[in-house]
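Report on one structure; see the data block that follows.
Heads up, one of the protein chains got dropped from this complex, but the rest are sitting where they should.
Here is subunit A:
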Amino acid sequence: MQHAKNGSALEVAAAPPLMRKKKNGGMGFLRRDWQLYFLLTIPLAFVLLFKYGPMTGLVLAFKDYKIARGFWGSEWVGLEVFHEIFAKYDFIRAVRNTLLLNSLDLVFSFTMPIVLALLLSEIRSVRFKRINQTLLYLPHFLSWIIIGAIAYQLLSEGNGVVNNVIVMMGGERIPFLQQDTNWLFSYLAIGVWQSMGWGTIIYLASISSINPELYEAATVDGAGRWRKAWNVTLPSIRVTIVTLLILNLGKIMEGSFERVFALQNKATTEFTTTIPVLVYRWGIESGDFSRATALGLFQALIGLALVLAADRIAKRLGEDGLL
């Protein structure tokens, strides 16, 4: 009923401008709503300057870039740089690791905020809920370098606090960060710890907008808390979940450089060579900006393809999609 009411109100409101538009000619909409269009120019300029502007740098991927010769003075080399990076020893490994780490992240770091948001929404005491939320948000504000240092203080095999406690209790030291498989689990767990609180914000907002009548109806039908969460809350925030899932799929070829960089060590290198790490090594450490740009471009294109594919699949499954 509410939707129907709103819909008709919108239609009524929309009618007069349509008529006026004809009267004022093609630019009428600009004259009428110029304040809104003016406001729009700010974010638009921001996006153009800081998102599209730097894209001119992508030409480096097709050039033998020399700092001294500048963007346009450097020699064009076509796809040679791409051939070079595809032939590199670390390239395949980096693609594999990036996909692996981010897929696992998608499974754990993406789902945990949903679970947490469902749990938080069930807390009745407002004070207790706020304290919990604040505590859960805090890790998001810590830099990965700090988190890395804390992780090694706590988890390192030789001196870590956790291992010292294990030894005191008569156990054996566990190489949480110094053995490949363990490192992978620690990497994921630390990632979940760092991001899950912050990730709940959007879901909590979405949950708070669910019509209470649905819960009341479910209660009347005899549904318990689990049943309400499963049959009311989750379906109601489905659109948000799908949208965030599509956006996260676009990042599956990216991954956090800082996170790998801060948590890596040379004894566990099986999973630590990722695309961002290679971009850093080639671009910043070696000064080979062409190679780093080509890799970045490759990564972005795969990311774009994944977003488009996910969007299409979502639409086929009956969801709204993103585009």
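Rule of thumb we're sticking to: a residue touches a chain if its C-beta (ideal position, glycine included) is under 8 Å from a C-beta of that chain, and two chains touch if they have at least 3 such contacts; residues count from 1.
We take it that contacts and distances are computed from a predicted model.
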Protein name, per the UniProt record, of whichever chain is missing from view ("ABC transporter substrate-binding protein", "Cytochrome c biogenesis heme-transporting ATPase CcmA", "ABC-2 type transport system permease protein" or "Thiol-disulfide oxidoreductase ResA"): "ABC transporter substrate-binding protein"
Contact with the hidden chain (one of A:Ser103, A:Ser143, A:Thr181 or A:Asn265): A:Asn265
Per the definition of touch given earlier, which of A:Lys129, A:Arg281 or A:Lys315 contacts the omitted chain? A:Arg281
Per the touch definition above, residue among A:Gly158, A:Pro212 or A:Gly318 touching the missing chain: A:Gly158
Just the residue numbers, please: which parts of subunit A touch the chain that's not shown? 26-27, 29, 44-45, 48-49, 52-54, 56-57, 66-73, 88-90, 152, 156-159, 178, 265-267, 269, 273, 281-282, 284-289
